[in-house]
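For this view, one protein chain was removed and the others were kept in their places.
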Amino acid sequence: MNGYWSDIFTGSKSLVTGLLITAREFFKPVVTEQYPYEVPVMTPRFRGHIELIGNEETGQPNCVVCGMCQRACPSTCISLDGRKAEGGKGKVLTHYTLDFTKCSLCGLCVESCNFNALRFSKDYNLVSFDKNDFIMDMLKRLEEQNRCKQ
Amino acid sequence: MDTSIWRALIYLAGLLAFAGLNAAYLGWCERKGAARIQRRIGPCEAGWAGLAQPLCDGLKLMSKQLLVPEGVDGIIFRVAPVLAMIPAITSLVVIPFSDNIGARAMELSVLLLFALASLSMIAVLLGGWASGNKYAIISSARAVSQNLAYEIPMLLTVITVVMLSGSMNLREIALDQQGGFWHWNIFRLEHGHFLTMWIAFIVFFICSVAETNRAPFDMAEAESELVAGFMTEYSSMGFGLFMMGEYLNIVIGACLTTTLFLGGWDCPFGLTPGVWWFLIKIYILIFTFIWIRWTYPRTQIYRLLNLSWKILIPFSLANLLITAALIKVF
Amino acid sequence: MTVPIHLRHDETFVLNLGPQHPATHGVLRVKLTMDGEYVVKAEPVLGYVHRMHEKMAEDGTFIQFMPNTARMDYLHALAFNHGYALVVERAAGIEVPERAEYIRVITVELNRIASHLLWWAAFLLDLGGFTPLLYAFDDREKIIDLLERVTGSRLTYSYMRFGGVCNDIDDEFITGTRDFIKRLRSRLPRFYHDLVTHNIILIKRIKDIGLITKEQCRRYGATGPVVRGSGISYDIRKNEPYSVYPEFDFDIPVFDECDSMARYMVRMHEIEQSLRIVEQALDKLPDGPVMGKVPKMLKPEAGDFYAAVETARGSLGHRLVCDGGKNPYRLKLRSPTFSNLSLFGEVAEGMLLADALAFMGSLDLVIPEIDR
Partner (left out) sequence: MERQEQTRRALLALFPEVITTVIPIEAVSAEQSEVAPREPGVIVTDFARTGSSLDVLCRPDQVVAVARTMDAEGFFLEAISGVDWIERQQLEVLYDYNRLDGQQCRVLVRTLVSRTAPVIPSITRVFSAADWHERETFDFYGVHFQDHPNLIRILLPEDADFHPLLKDFMP
């Protein structure tokens, strides 16, 4: 029989402590972040989709069209090509597209590039109704960045 | 009690308004209360602090298509939600809101209330059975066994109260407890009733939580096991009626507890009795319903039945005997 | 306690639990043959989120499979990275610098705490308690912010490379982790134990439910908290020490009541043990490089290699067969929940539906890890 009474006693005591804890929580300030009004700040290492880095003065991409990032990508979402530079040394980038629908943000491409030509962008609210909006042309994006920098 | 038609019409409109507003805004209170306990904000977009949220929910529910799945027992499927609402609203008739506000003070109002409560249980059973969904059938079987197990201790505690105040009429019971909280059935200092009556209050409160299928006894509508219980196949206003029925059952449970134990419209210090005290008590009790729901996990069907048969019924029987003895002695 | 009743095997009906069901936390389908509310036969059906990771491993080079490892058990992704990195380092004989080992242990243990917190929240949700979920997510969010600061992603990390980790941790991460440890230690007794563990409703709900005997554990090859809840002290970090785990002193919580309550207590104690490990690792964190010397294109020599790692759900094994080329010839992923779930059919017989779901919650399933 004592199991019966101790059950009732400990049981109701645990129920009451539970209630007190939630009661105390009831009066505490709100913890959640109201998204559309308070916009979260991304940490410096946040990995958005990749983008080209242009050197400061000329604004040309540092990329030398070596294709390392294209090979390093596990889901083959980078496609780039270039043409011979006039001066005959090295290549100039003509076309650099990222198929963001297949990208898994793993960062292998940025790591494989040893000409400091790629970095992660910081924008995270990318939304669109059309799938081909995510086939991004990086060159055009770099030109826009340069234009709005002037 | 003049029986002019105007009085009936006014009370009809008043009670329907009370039922509709309560059913809608209890949803809002629940979401706000839950949010506050979980330290978030709750609905705050629609209208100031989300006050228009119930309106939007109502419009959304009404605008959705009322889908009657094929292979379903058509008539019963449509009747069940309405059947869930009818007893909830009709039991408001006998609730004594205050001295002069009270639709009808019938002699056997306590009996009527419990008859209507079991009627809503039938609605749950029909709703679950008619929708032909396996989950719904399991949930309605659970709901019936749960309501059955919890009506017995509830009735036993009500018998003690009726014995104390000598009449089955809710108005008399409330009148008998007027004049300060020491007259309330829960404390009742004279004749030593205070010894056991608070146990009756706790037993009655637990049973009313179980009666309205609210957590921690929401076995019927257990989201994580039976998806949505007997309401799975209902969409738009079918589901809406069931939800409003559930919220109204909570309101009636709270009104009954206040009238039987907390002295109806009586002011705690016996000064200014009035309907506002009645409403304050109801909303405190409703808040505890919400508070309990967002604190505890769900019990399992065996524990639920054990709790009732092994703990609540013996306690209410003991309470019945002790009060009877005390009445006899003093 | 499952009431021993006579199951009427003729009057049964089949109830499909899943693949879309709130309690399965993923697309697992369990074909339940029910007699009333009792489970007569339970047969999990898998494959709804099967992506054939093992074929992907054979197509790409060694490093290109690293992002995949995080997509299997996204709650404890860093342990999967660690397991894959270990087996390839064992195959290619790569040395990992001391600091990288410590960083790996710190991030894996933080990820284990986050995984246990999410299990606890989802388990309580299965049992009907909604509020603890919010409290657990409040704590878990702190860990995820910390790990995002270091690795760059919140859930599916591909942070580890063969020979070390891809970027170093900074002082803000260290101070943030120390604050987190203090904060969680102060919250554990009140929000986790007083509100839930000692709650009579929860105790009655998971005590003596889902009894797994030692013999069943061995026959089904279950590992992790499931066996530690049945009295078997089997933890890869102690039985098959890898990385720098021998340098930390932590103990393995073992309960031998074999029921869901024991598994619950094992995981709650493991949170405290992981906090201890992270604290000691932060104190002894050496300086130095975080990346060893690794050839650009890895070509490990032929042979069979196996490495096991302790994830939050059990022992994750990688069976790597190399033929000397730059792609893994065959990579078998031994996922812990695959074996833990295989005993569900036998243990869930004769249980009530509500108990069977409580038992499934105590097994801590992550469906993409089962289906791979």
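Order of writing sets the chain letters: A, B and C. Residues in each chain are counted from 1.
Here, a residue touches a chain if its C-beta (ideal position, glycine included) is under 8 Å from a C-beta of that chain, and two chains touch if they have at least 3 such contacts.
Everything numeric in this text was worked out from a predicted model, so none of it was measured.
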{"item": "Touch partners, limited to displayed chains, of the chain removed from view", "value": "C"}
{"item": "Residue in contact with the excluded chain [from C:T175, C:T213 or C:N239]", "value": "C:N239"}
{"item": "Among C:G18, C:G152, C:P253 or C:G317, the residue in touch with the chain that has been omitted", "value": "C:G317"}
{"item": "In subunit C, positions touching the absent partner", "value": "46-47, 50, 52, 54-55, 58, 87, 90, 217-221, 223, 227, 232-234, 239-240, 301-308, 315, 317, 319, 321, 329-330, 332, 334, 338-339, 342-343, 346, 371-372"}
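We take it that only the chains that are shown with their structure count from here on.
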{"item": "Distance-maximising chain from subunit A - centres being C-alpha averages", "value": "B"}
{"item": "Inter-chain centre distance, subunit A versus subunit B - centres from mean C-alpha coordinates, in Å", "value": "50"}
{"item": "Whole-Å gap between the CA centroids of subunit A and subunit C", "value": "25"}
{"item": "Subunit C residues counted as touching two or more neighbouring chains", "value": "131, 135, 138, 195-196, 199, 201"}
{"item": "Contacts with 2+ other chains: residues of subunit B", "value": "37-40, 294-296"}
{"item": "Partner subunit B, residues of subunit A touching it in the complex", "value": "4, 8, 15, 18-19, 21-23, 25-26, 28-32, 34"}
{"item": "Subunit B-touching residues of subunit C, taken from the complex the two chains share", "value": "1, 3, 13, 15, 21-23, 36-37, 124-131, 134-135, 138, 195-196, 199, 201-202, 204-205, 352-355, 357-358"}
{"item": "For the subunit B and subunit C complex, residues of the former touching the latter", "value": "34, 37-40, 134-135, 138, 141-142, 215-216, 218-219, 222-225, 227, 294-303"}
